[in-house]
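The structure is given below, and queries will be raised subsequently.
All protein chains but one are shown at their positions in the complex.
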Amino acid sequence: MFELLGIPPQVLFGQLLLGLINGSFYAVLSLGLAVIFGLLNIINFTHGAQYMLGAFGAWMLLNYLGVGYWWAVFIVPPIVGVTGIVLERVLIRRLYHLDHLYGLLLTFGLALIIVGFFRQFFGVSGLPYPPPPLLNGGYNLGFMYLPNSRAWVIVASLIVCLATWFIIEKTRLGAYLRAATENPTMVGAFGINVPLLVTLTYGFGVALAGFAGVLAAPIYAVNPNMGADLIIVVFAVVVIGGMGSILGSILTGFGLGLIEGLTRVFYPEGSAVVIFVIMALVLLVKPAGLFGRSV
Amino acid sequence: MKKMGFVLASTASLLMAGAAYATDVKIGVLNDRSGIYADIAGEGSVIAAQMAVEDFKATDKGINVSIVSADHQNKPDVGSNIARQWYDTENVDVIADVPTSSVALAVNEITKEKNKIFLASGPASSDLTGKACSPNTVHWTYDTWALANGTGSAMVAQGGDSWFFVTADYAFGHALERDTTAVVEASGGKVLGAVRHPFPGQDFSSFLLQAQGSGAKVVGLANAGGDTINAVKQASEFGITQGGQALAALLMFINDVHALGLEVAQGLVLTSAFYWDKNDQTREFSARFQERNAGQKPSMIEAGVYASVLHYLKAVEAVGDKDAAKVMAKMKEMPTEDPLFGKGTIRADGRKLHDMYLFRVKKPDQSKAPWDYFETVATIPADKAFRPLAEGGCSLVK
Partner (left out) sequence: MTTDTNPIAMAAITSVGAAGMPRHHLAIFAALFVFLVAAPFLLYPIFVMKVLCFALFACAFNLLLGFGGLLSFGHAAYFGMASYVSAHAAKVWGLTPELAIIAGTLVAAVLGLAIGSLAIRRHGIYFAMVTLAFAQMIYFFSLQAAFTGGEDGIQAVPRGHLFGLIDLRSSEVLYFFVLAIFFAGILLIYRIIHSPFGQVLKAIRENEPRAISLGYRVNRYKLAVFVLSATLAGVAGATKAIVFQLASLTDVYWTMSGEVVLMTLLGGMGTVFGPIVGAAVIVTMQNYLATFGDWVTIGQGIIFVVAVLSFREGIVGVLAKWIRKPL
């Protein structure tokens, strides 16, 4: 067997695959952020908390109502989306005429409140969420053992990302959406209810975060703090991909997962920071991000 | 869940007319009430301290005890700030608990400076009775040396003679890895490698994969709290134990096992100073505790808070005064005895000595009741459980 820089290939492939799994989470989360930013011009700092809500939603369904994982995958994201819609209608809406930065600060505050409440009532040790029987076990790929639960994450997030991309780029609804991003007044003049479109978009973006939360529940412990640090990383992903770029955030999400995986092989301690290094470099060379329009 | 705020354990019911003297003692329970240790210390430690005061019948003995509590958020700056304020402005005499080594080291310093008493039950760092030792501190429950010694030597004795560490990348993780490495090597095992993960971590898969690739017989988890829970969970997901490697969680509490569930946690070996189901006395205490603490059995930290507060009050009663130096001398002079840890002593460097236990987590079908989680593998006698007095480098030891 050959070795690459002293790293046996099975370790390398294993880490790359794991990177891809992490990348799936980055992709779904950053996709949600990108959709929201594209239309609302709001940096949704609450996204991490909403991801956590998704995981708790699945946990509550299972523990309070006995509803299992496969139902949760379909039920929880819309519920989380609706909570997002309420936030948008009641609070975020009031800030559209102001600078972006106020949106950032408002959603930062909302995130503190939501996470604080969940910490108060559920503690922080993390709650167990048993994976459904179908996701137990796994395949031996030769270079590593791939648990079904992780393989499912890649598949599910790819489906969701592609479906979202398709809706936005190839359907009429998506066309309205993109048009509203460019010029809301004009689109409004054509008789389209832009405020409703905005609300639904926010709800959809939040639902994506909830979906990622459901995916995470059986893999990571369900924990109020689970989104707090992730959100900062996902921000970086969105910025690198280009704010508001749909395809950009998907590709960057998966790509950065891979890069992080590589870092874990060569310099494990650096895996927490490599994305920020890349972000700083990208912003300095290409300020609008890899796939973004120039600002 | 968690009760808030100021807790007056036993208000000074000054009905005892004509009492010859009354000593007012204020105990500050300082711990993590919102972070990763909130469920193993937190409000439970406050309840434990209250129970100690009640069981001691302090008021009847002319000691008026009040208890205050605060959240140090696992941050040394927050913790030292509260400790200083308690000592300076609120006349707190004793600080109890303080999980998280970094905060405990800070409180240790301040307690020495202000000449008060620190009953450390929560922290792990063996430096508290080593190079940072203080005449004002008793380190009650456990430390990194004891954990490494218990789990490390037991695993090697069972044939786990090659190790790979998954270590939390901060001082506590490094200390645990260092202490365990020493024990493993002294017992004739060898360490094949280690990987450091960011703290706190969510995803351990890549580190576990490296551990798997190393071919070591034992994967040592030198981390704590949520990190350990996640790592154990993911190790089971990636088939580490099914692949023939043993998992050693170097610091694990019963509440962590509770959170993981036996399906995932079964077979883990861990070192602990206390288990609720050890004898009638511990069962009796734990049942009372559970009732007041939202159904949670006491962790060893909470047990340590109870026992240390009890011993402190006995010393105050014996001295008839709360002067820190006198009480401390009495605490070290008197042998300790309490329902939870049995008989023990406090050494010159502040180390409390008692037996430690090596437990294995039961299989789901062996567990007969909720919280029936551990079976005893070995008892490590008090004189072998802790670092020998001479090796700590404590300046109090002549």
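When the chains are written out, they are named A and B in that same order, and each has its own residue count from 1.
We take it that a contact is a pair of C-beta atoms (placed from the backbone, for glycine too) under 8 Å apart; a residue touches a chain by one contact, two chains touch by 3 or more.
If you're wondering where the values come from, they're calculated on a predicted model, not measured in any experiment.
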_Contact with the hidden chain (one of B:D71, B:E237 or B:E302)_ = B:D71
*Hey, which of A:P9, A:G116, A:G137 or A:P195 is the one touching the hidden chain?*
A:G116
*Using the touch definition up top, pick the residue from B:D60, B:D88, B:E263 or B:E333 that touches the left-out chain.*
B:D88
*Out of B:R33, B:K332 or B:R387, which is the one that touches the chain we can't see?*
B:R33
_Across the whole complex, list the residues on chain A that are touched by the chain not included here._
43, 91, 94-95, 98-102, 104-106, 108-117, 119-120, 232, 235-236, 239, 243, 269-270, 272-273, 276-277, 279-280, 283-284, 287, 295
*Which chain B residues would touch the chain omitted from the figure, given the whole complex?*
2, 4-6, 33-34, 38, 68-71, 75-78, 80-82, 84-85, 88-89, 101-102, 105-106, 109, 169-172, 174, 198-199
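Criterion: only the chains that are shown with their structure count from here on.
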*asked:* With touch defined as at the start, can you tell me which chain B residues reach chain A in the complex?
replied: 1-2, 34-36, 38-40, 169, 195-198, 200, 202-203, 205-207, 209-210, 212-213, 225-226, 229-230, 233-234, 237-239, 243, 255-256, 259-261, 263-264
*Which residues of chain A touch chain B in their complex?*
8, 10-11, 14-15, 18-19, 21-22, 119-128, 130-131, 138, 144-145, 147, 149-150, 219-221, 223, 225-226, 229-230, 261, 264-265, 268-269, 271-272
